[in-house]
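Note that one protein chain is taken out, while the other chains of the complex remain in position.
Letters A, B, C, D and E name the chains as they come in the text, with residue numbers starting at 1 for each one.
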Amino acid sequence: MLHTVNKSPFTHNTLTEAARFATKGSVILLIEDGTLAARSGSKHEPALKEIMSRNDVYALEPDMKARGVGSVAEGVKLVDYDGFVDLVAQHKTNTWL
Amino acid sequence: MLHTVNKSPFTHNTLTEAARFATKGSVILLIEDGTLAARSGSKHEPALKEIMSRNDVYALEPDMKARGVGSVAEGVKLVDYDGFVDLVAQHKTNTWL
Amino acid sequence: MNDGTGNVDETENDQNVKKIMFVMRSAPHGTIYSYEGLETVLIMAAFEQDLTMVFIGDGLFALVKDQMTDDIGIKGFIKTYGVLDDYEVEKIYVDRISMEERGLVPEDFAIDIEVKEAEEIAAIMENQHAIIPY
Amino acid sequence: MNDGTGNVDETENDQNVKKIMFVMRSAPHGTIYSYEGLETVLIMAAFEQDLTMVFIGDGLFALVKDQMTDDIGIKGFIKTYGVLDDYEVEKIYVDRISMEERGLVPEDFAIDIEVKEAEEIAAIMENQHAIIPY
Amino acid sequence: MKFAVQVLRGPYNNQASDTAYNFVKAALSKGHEIVRIFFYHDGVINVNNLAEPPQDDRNIFARWTELGKDHGIDIVACIAASKRRGVKEGHIIEGTRISGLGQLTEMTIEADRLITFG
Partner (left out) sequence: MKFAVQVLRGPYNNQASDTAYNFVKAALSKGHEIVRIFFYHDGVINVNNLAEPPQDDRNIFARWTELGKDHGIDIVACIAASKRRGVKEGHIIEGTRISGLGQLTEMTIEADRLITFG
């Protein structure tokens, strides 16, 4: 399963909630404001690391660049729109609004 | 100052953030999904009590009834739309979206 | 096999029955999402799909009894959930942690639901043809 | 006093200068709120009001340097903040806790800002004619 | 007291339009003056006259028109926001108008209180 998250972890509990439903082998993809979770050095980084101990986390690089997210937390994999398409082709998708 | 909050405390950090900017004498009014914070017995109740130790907290009763919020946390004052208008007449207003 | 009356053969029809899960995470009234979501469920039920509804987070509040919306001037829709049974939508699950965090109990809900752990819901999710979030 | 040229008397004009604070809490691009909020600030600045901008929460991300929006196909607006100085909008404050929680430092921002405590911001808020949230 | 009201979300999609309406009705009944209602962001969709809301629910669009008619309230949608969302002169409900952000500025200056619903 691919879980997409497009809300900021600083203002919404969306990523936390999505992660609770991610089984082993499930993948989380951060897009739009969700990519703010992929910054290194933020208050949210420990929670992200905890999630990455169980699930692969990807972030949509175009959205990160648009938000000037300079430094990416270690372990987050970057994809472009082509990579996003590949992830959807590989997994059924659930969007966490 | 009157601070209105219309987001659920279970999904958004809005109430927490608003409370950080509430000076002594400022009042917080919960409306729409914000009234979900006024339920008694929820995970969020201790945080609400903490806020009420410093600021008066009102909740818009029509919104609470619409959400079937049966039991209201002790200390929360209920107002109808007339009471909402009175609060705005008494205070400058900041809306926390 | 088509019997000439325009009715589609049963077997062929069955191939078009898909497992579809609705993930309902929106509180009622503040936004229209939970109401418009329910509209979709009813349509898909009329198409006789194999539906599951899962309520997570503030989505649970949409199911709470005694929603009195007269004073906000909005038409309530809690009664519409009662129709789900007629449409044979019977797999209606509530996430236990979401329920407990909100201080809710199964008796608070207007319809029969089954409380499930996140792991159980996640396992069912993996087994769907499609997931629709509202 | 009206001088007959259609110009409004200076003194009368000053009475119409109000303290207005914009509370900017939206991240850029995910929604249009921070961009449309900036449009309002620029109009009110042209009306020569006494403006203050406060960035709280994810609003701080709107000010971050090096926003490259080409790949998402959206016109960026970080450069527009540079215009604020020309309009003499100089009271631009950032909430310290919001900044630290996000791992940001003053050098990350594209314009000059002043970092303030919530208590300081709240005190300035109390002193306004109106507060506009975006 | 003079109130100015800003609405930032679209009708039906969010409750903001409903809360603003209920607030304005209560304010008027208590003798307050509504300087103007200004629609911004998706709020501009409130003045679209092409909508056909369900018969068995409130008609948000008709309510604004009535409010303007019964109480002479100035109801304005922001032109820039309207252009992005397909709300256009000639297709707006009776008793409302499309204009610039100067109208928001003016009402903010003139009113004793600005209240935003969003």
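Here is the rule we go by: contacts are C-beta pairs under 8 Å (C-beta built on N, C-alpha and C of every residue); 3 or more make two chains touch, one makes a residue touch a chain.
The structure displayed is predicted, hence computed values, not measured ones.
Asks: Considering all chains of the complex, which shown ones does the missing chain contact?
Replies: Touch partners of the hidden chain, whole complex considered, are A, C, D, E.
Asks: Just one of D:Ile74, D:Ile97 or D:Ala110 touches the chain that is missing; which is it?
Replies: For the chain that is not drawn, the touching residue is D:Ile74.
Asks: Using the touch rule from the top, list residues of subunit C that touch the missing partner.
Replies: Those residues of subunit C that touch the unshown chain are 16, 18, 20, 32-33, 36, 39-40, 43-44, 47, 49, 129-133.
Asks: Applying the definition given at the start, please give the residues of subunit E touching the unseen chain.
Replies: Residues of subunit E in contact with the hidden chain: 10-13, 41-42, 45, 48-54, 61, 80, 83-88, 91.
Asks: Please give every residue of subunit A in contact with the chain that is not shown.
Replies: The list for subunit A reads 4, 6, 31-33, 62-63, 80-82, 84-86, 88-89, 92-93, 95, 97.
One rule holds in what follows: only the chains that are shown with their structure count from here on.
Asks: Would you mind telling me which chain pair, D-E or C-E, is linked by more contacting C-beta pairs?
Replies: Between D-E and C-E, the larger count of C-beta pairs in contact belongs to D-E.
Asks: Calculate how many whole Å lie between the centre of subunit C and the centre of subunit D, each centre taken as the average of the chain's C-alpha atoms.
Replies: Here subunit C and subunit D have centroids separated by 43 Å.
Asks: What whole-Å value do you get for the distance between subunit A and subunit C if each is reduced to the mean of its CA atoms?
Replies: Roughly 27 Å, centre to centre.
Asks: At which residue positions does subunit B touch at least two other chains?
Replies: Residues 6, 10-11, 13, 32-33, 62-63, 80, 92-93, 95, 97 of subunit B touch two or more partner chains.
Asks: Out of subunit E, which residues touch more than one other chain, so two or more?
Replies: 8, 15, 19, 22, 113-114, 116, 118
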